[in-house]
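Shown here: the complex without one of its protein chains, the others still in place.
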Amino acid sequence: MTATPELKTRYDLAVIGAGPAGLAAATLAAELGVDTVLFDEQASPGGQIYRSVTETPLQARAVLGEDYWHGAALVDAFRASSAQYVPGATVWTVSRDGEIGVSIAGVATIVRAKRVIVATGALERPFPIAGWTLPGVMTVGAAQILLKSAGLVATGQTVLAGSGPLLWLLAAQYLRAGGSISAILDTTPRGNLLRALPGFPAFLSSSYFRRGRDLVREVTRQVKVIHSVIALAVAGGDRVSRVAYRQTSGIETTLRADTLLLHQGVVPNVNLAIAIGCRHDWNAAQLCFAPVLDAWGQSSVETVAIAGDGAGIAGALAAEQRGRLAVLDAARRLGRIEVAQRDRAAAPHRHALHEAERGRTFLDRLFRPAKQFRLARGRTLVCRCEEVTAREVIDAARGGCPGPNQMKAFLRCGMGPCQGRLCGLTVTELIAATRGVSPAEVGYYRLRPPIKPITVGELAGLPKSAADIAAVERS
Amino acid sequence: MTEQASERQEFDVAVIGGGLVGSAVGWGLARAKQQVVVLDEGDVAFRASRANFSLVWVQSKGLGMPEYAAWTKRSSDAWQNLADELKETTKIDVAFGRPGGFTLALSEAELAARAQMLSRLHNQPNMVRYPYEILDRNALLKMLPQVGPDVAGGSYCPLDGHCNALRLLRAFHKGMRELGVVYRPNHVVDAIDFRDSIFHIRSNNGVLAVGKIVLAAGIGNARLGPMVGLKAPVRPQRGHIVATERAAPFLPYPIVTVRQTDEGSVLMGDSAEEAGFDDGVGLGVASAIASRAIRMFPQISGLNVVRTWAGLRVMTQDGFPIYDESRSRPGAFIATCHSGVTLAANHAGNLAAMIAAGRLAPELEVFSARRFDVRTAA
Partner (left out) sequence: MFERLPEAGGGTITIAVDGIAVTARAGDTVAAALLAAGFLSSRTSPVSGAPRGPYCMMGVCFDCLATIDGIGSRQSCLVLVREGMRIETQRGGRVVAP
């Protein structure tokens, strides 16, 4: 890793995102002699799963667990490589021919790369319930970031609600760190376990089984877990104060809550890849849009590969291997290595990837989020930025609105700064359910740069051709 | 409200296209007691209506065709009425305002060229009369104290205004629904046959038989027109728009290239490129737009750009609309323009009334596509 952050104008390879996929990719690329730059928005490497691994105050390894500390090895290998690391860099556009718009300390520049690997990972699935926009309601991931990066735990009545491995991991980490949790409201649908059984043998032989079982045991020993939660609503004035839930039995209960942490799985963070023009399809098993890729992560745009959870949710270890596979192919396409060498070098990574993916089918089915937590109703906000309710979306769909782009024009959902990251899936699924068609048919928001905001001044400072200026300065 | 499920077999008129032109005409026709069906494309389509700047604009229109200036002014004068009707019937406020508007010049040369052009416009024979002013910098500052040091002056017209065009589109659609118009998205028209005074419209979703048809399909009119013996020589012209986050109100007047919406976002625009059917965003053009906007209003440079997009204007060779009725297939009408917001009042009002009555008024003859034949013959 170069010591000075002097940005060049051209590279062979640009990797976007310093999570496991990006770190592994950039490290290997540098080893193969590919001139590589790694851009990441955060101030330090690790992405989200290995957030703050180089500087967390929680140094006692048992608190965050060995899986987390594996990230330190990835970072060490990356730092020892010759790849250039540019933190605090927000990539806001990538063109089909490798022009990358990046904003660093409020200044936007364009950098060129022959090939790009998008490793921007995942984000949490939206969890649209009544009151979810109240201060004090956060994702489980947010709480984990506060824990890892700042050594902060919620005080008072802390309630976790939802479903999925991350929820149990955070609960365990909280308890180990000395935090307290007043209740876990488990929304995992009862029928899921039965539907997941065919995948159980593979799960049993995977590393997830033992780790998952141990985590759940550790947590359930110390925290009250309420199962079969089928409805949730948050109440409060200008912050959360209560969460109400209903179980399949019909019993309704209200808990005091000073902090409510929500989680129902993660989904690919597709905004950059979609804006580039990479084809995405609906993945019915994982209930999200994911890119269409070949076995090397090559997308439908020739210069772009996608690696990590952004390619499809498969976890941190899988992400790392996909990063390496993408780089091997990139190196081949750049003429650094031959096909045979690529395939030989890929073999151990493919094997490790296969191992890392084992058991995922079971997990996907077991933690498949319940319909009522994806399809919001009534006055629940679907679009947080523009405050568009579920009822408005459903009414418009009933009135013939065929898809999310027309919906955006009518209701402004998806027009805010988050660009659909927290409403896109909900809007697509609501339209699909209302019209009686599949989400695949409904499609997703059309996305364009900047995929994260830049200022008018930054935009104005970009290079312009004479034709560009002429297009604007006409009488 | 009529149930969407009940499918009537007999309509008086089919409107092809559910954008600002089609939905304005469709709503107007329904108010004229016609039974209307609107056929529209799917979710991802060119849809010029989603790209527009929401201006209801009079100044500078009609150089080369004074009738267009009159047609435009008429719509502008009727716009408040349209807004009121929509608010009353659909409860949607389309945020129409007519504070007057500006075109700003960033140099003395630009200002002079502007003054000259407006002078030529207003000196045309049969030109409708309305007020406008050329303001030098000092005069301009009295109305727009926030302009930047590069602004040399501008032209002001008290008839200019703006609205929320997305809400306008939504209001027309809601209004249509409430009046019993049947709206069919995902119906792309492949062919239109004419037999025994009936139009048979074939789409990917079946055949529809109807006695009257209005082609309001924007850029698609070029393909559809000849099917009913009409010409619609339109081409796409790409325009970009840059939108910022919501800001507290600071700009009460619309400028033709910069305006603040009723929600607070600042929109910047007005580029023109011949890019064929490519509606992708070119950052160089977006940058040029932002650059000029900052020179006009330096204080917006810190605002965050949250969206950019490009749309394809529906452009004729002279820039004026086409309104026509087919001679070979009576009952077929065509309406196309690139100012669907400004002309919405006319489209929903007089144009719809003409179509309901079965013929276009003589005043619209000047907008017929036959004018292009005359020119080539000359």
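Each chain gets a letter, A and B, in the order it is written, and its residues are counted from 1.
Just so we're on the same page, a residue touches a chain if its C-beta (ideal position, glycine included) is under 8 Å from a C-beta of that chain, and two chains touch if they have at least 3 such contacts.
Predicted, not measured: the structure shown is a model, and the values here were computed from it.
Student: Considering the whole complex, which of A:A108, A:V137, A:I184 or A:V229 touches the chain not shown?
Tutor: Touching the chain that is not displayed is residue A:V137.
Student: Among B:R114, B:R246 or B:R292, single out the residue that touches the unshown chain.
Tutor: Considering the complete complex, B:R246 is the one touching the chain left out.
Student: Tell me which residue among A:L7, A:A72, A:I110 or A:L146 touches the hidden chain in the full complex.
Tutor: Of the listed residues, the one touching the omitted chain is A:L146.
Student: Could you tell which one of A:E6, A:E66 or A:D238 touches the chain left off the display?
Tutor: A:D238
Student: For the chain left out of this view, which of A:R96, A:R112, A:R242 or A:R384 touches it?
Tutor: Considering the complete complex, A:R384 is the one touching the chain left out.
Student: In terms of residues, what is the contact footprint of the unshown chain on subunit A?
Tutor: Looking at subunit A, the ones touching the missing chain are residues 41-43, 48, 55, 57-60, 106, 123-124, 133-139, 141-142, 145-146, 149-156, 177-179, 238-239, 258-259, 269, 384-387, 416-418, 421-422, 452-453.
Student: Name every residue on subunit B in touch with the hidden partner chain.
Tutor: Listed in rising order, the touching residues are 146, 245-250, 263-264, 299-300, 302-304.
The criterion applied here is as follows: only the chains that are shown with their structure count from here on.
Student: Please name which positions on subunit A make contact with subunit B in the complex.
Tutor: Its residues touching subunit B are 93, 101, 398-406, 409-412, 415-417, 419, 442-443, 446, 448-450, 453-465, 467-469, 471-475.
Student: Taking the complex as given, what residues does subunit B use to touch subunit A?
Tutor: Subunit B reaches subunit A through residues 4, 40, 42-44, 47, 49-50, 110, 113-114, 117, 166, 169-170, 173-174, 177, 183-186, 242-245, 263, 266, 268, 270-273, 280-294, 300-309.
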